[in-house]
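Next up is a structure, given as structure tokens.
All protein chains but one are shown in place.
What follows is chain A.
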Amino acid sequence: MEFKVEAHRIMTISLGKIYSSRVQRGGIKLHKNLLVSLVLRSARQVYLSEQEELYLQQQQQLLLAQPGEQSPETWSDRTECEPPTEQSPSWAEMESNISKEQAPSWTEMGRTDSKEQPASWTEVESSGYKEQAPSWTEMARTDSKEPASSWTEMESNNPEQQAASWTEGQRTDCQEQPLSRVHSEERTDRQSPKGLEEGRTTREPRAPCRAVAGCPGRLVRRTAREQETACTRKRRSPEQGAAAEPASPLKRARTEPVVLQANSQSEEEQMETSSNVSSLINIFGSSFSGLLTKEESEGESGQICCDQVLGSMGSWSRAIVAF
């Protein structure tokens, strides 16, 4: 848990650095931004892996409790988790049906996959989605060399059955406080940014929250690529995170209409800071290009830029083009 808190904090700091590097005198420093993006990637992976673990545990307990019992749960948020079959209104978007399908499969897969990564969210995720998109896991595996970070939609892939409250809890927390699962959140409608807003319009720190907590709820658009297991790729341990795959999965664009920037890239990822903008993760074609060429978004908060950067971790083309 401490890792998650730390990871989130580091992600926030990293995004702030990337954003502020845009306005630095002398232009963007390639070396420093490369290092910052590597740290961001590592932190994200740790963050997501922890979320996965927690989620997996939660799911397992939920499933155990399915027959009607509620096994004692130390995680308060578990109580907020909705049964897999439930669909919170905010989940109404595309993923709903998918989640339903996945609910049962997840459990199974989760169990079978657990050996890969004990109680790893990733496993659950990936296995669950195997049905959905068999290519996902495959891609996850084969794609491990791909440098372009694809912020796998952990979020998106997450079972939508996630208790909205749980996700919210995650979300609201992500900003400042330690992301504690126990934090129960309303976020039912996905609309209320709860505490995430810190003068930011939307994204940013939320994004990490989203990745983890939001997963269950925020899947708006899930592409096969998203299926990719950023989850499965999840490092086995935080230590490995940094050294492991050079390419983190790209976050998939979320259908969230709040696309901050009108860019031509196909995918952009945004951090959602509020439920309003939840599920809006578009993957940048390149992380920095958005930062560099965002004339139109000058008025937006740096957070947005950071959010987009998050989604496109490892995408350098624009940044370099800007050079």
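Quick note on the criterion: a residue touches a chain if its C-beta (ideal position, glycine included) is under 8 Å from a C-beta of that chain, and two chains touch if they have at least 3 such contacts; residues count from 1.
The rule we apply is simple: contacts and distances are computed from a predicted model.
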Record-based protein name (UniProt) of the chain missing from this complex, from "pantothenate kinase", "Large ribosomal subunit protein mL39", "Serine/threonine-protein phosphatase 2A 55 kDa regulatory subunit B" or "Auxin-responsive protein": "Serine/threonine-protein phosphatase 2A 55 kDa regulatory subunit B"
Contact footprint on chain A, counting only the chain that is left out: 6-7, 9-10, 13, 17, 25-27, 29-32, 34-35, 38-39, 42-43, 46, 147-148, 237-243, 246, 286, 314-323
